[in-house]
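Here we show just some of the chains, and they stay where they sit in the whole.
By written order: A and B. Residues from 1 in each chain.
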Amino acid sequence: MIARAAREIAPGMVVNLGIGLPTKVLDHLAPDFPVCLHTENGLTGIGPTLPYDRADRNLIDAGGAYVSTIPGSAFFDSATSFALVRSGRLDLTMLGAFEVAQNGDLANWKIPGKFSPGVGGGLELAQKARRVVVVTTHTDRAGNPKLLAECALPLTAARCVSRIFTELAVVDVTPDGFALREIAEGTSVAEVAAATGARLHLPADEIPTF
Amino acid sequence: MRLPDKTTTIEAAVERIAPGATIMLSGFGVPGTPFQLIRELVRQGQGGLTLIKNDANETGMGVDHLLASGQVRRLITTHIGLNARAVAMMNAGELEVEFCAQGILAERIRAGGAGLPGILTDIGMQTELAEGKPRIEIGGVPALVETALRVDVALIHAARADVFGNLAYAATARNFAPLMAMAADVVIAEAETVVPLGGLEAEQVHTPGPFVDHVVALEALTEEYGIVRR
């Protein structure tokens, strides 16, 4: 799933990888792939993650990982960082999710009564990146679907998600709802449909695998 | 003309903070957090504080000391997920927490620093964070009105300062510092290195000196400033 999600990044893009699963996409980008990674705490041109003994105490990403710079990196303040996001200079963001609705609504910041550590920068990433894709497990730990007819949890942003990468499938959000685009090798359409909490449109042709 | 010297001791600087003050603190996680100024504020013990900071640091570090000592009444922040005490105090009603989208927090602070009364934005309009906030139309499109944030005191960590208060920040330790350093009536900067006038190049200053009131030289960095292993 992570390797497949990494192929979503086109050459030349400016990309923000959210905390959690999306961060792992970094490991699947070739060293000379032309891309600019952005972290909302104030850096464009993120380089490889460093081990503790080589880390710079002043150089982290938004998830707190010790990262590095590459030739052409730039540092800036938090206002400039989100100016970049809100003004349309962020081509793509990959985010985690608690729930995604078939209209593209995303919930990924709060579970009332259980988990409400705050919203961080995710709200603006979700609402303003030119393209928002979700990288998530297809179901939660209890086995409940995360792809739903509508979100029950408080929204992060409405109608923002274009595509979802899970361990089972690649699913697009279309005007008609969820559409299955690709399926993981060894997975059946029935399994994906069963793990999805809303109607899943199937392609007319054979479904590619990843 | 020469520029005045604003260096002082950490004790004298932090004594400018009154009980009940509103305070901004720079930093995103460890980088940029003014740990020594926070320690001195804990030592002096001013209570009833309202803090504005991106996060609540981690348990046992930075802002957490102020929470543990009961000096904080209210916190305006974006995310406190790495501080279990902050979450527990919030859930127990011992700490009033206002969450704000990170970039909107940055803009509200910047507006306070720019002498503007508020900002207009569509961020979070479709979410519960917009509840109760006034809306206007601009060019036929709805926008939220969010108030500017301006406080009594800003506590800022800088990598380098000159004696006039020109500041430069290191790497991602910059984050909220240049914004907060504009948005307070009294701005106190702690700096890892304090240089004489002329020691910072005019083109490489991140915060111009006129925004800064007091400069404190850090003698040595405590372990809080270091690499955090998780």
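Note that a contact is a pair of C-beta atoms (placed from the backbone, for glycine too) under 8 Å apart; a residue touches a chain by one contact, two chains touch by 3 or more.
Just so it is clear, the model here is predicted, and its values are computed rather than measured.
K.L.:
Need the per-label copy counts for the whole complex here, not just what's displayed.
P.N.:
A x2, B x2
Everything below uses one rule, namely that only the chains that are shown with their structure count from here on.
K.L.:
Taking each chain's centre as its mean C-alpha position, how far apart are chain A and chain B in Å?
P.N.:
So the centre of chain A lies 29 Å away from the centre of chain B.
K.L.:
Quick check: in the complex, which residue numbers of chain B touch chain A?
P.N.:
Counting only chain B, the residues touching chain A are 28-32, 54-55, 77-82, 87, 97, 99-107, 109-110, 122-124, 126-129, 159, 169-179, 206, 225-230.
K.L.:
Once bound in the complex, which stretches of chain A touch chain B?
P.N.:
39-43, 52, 55-62, 64, 66, 69, 75-79, 81-83, 85-86, 116-121, 123-124, 127-128, 154-158
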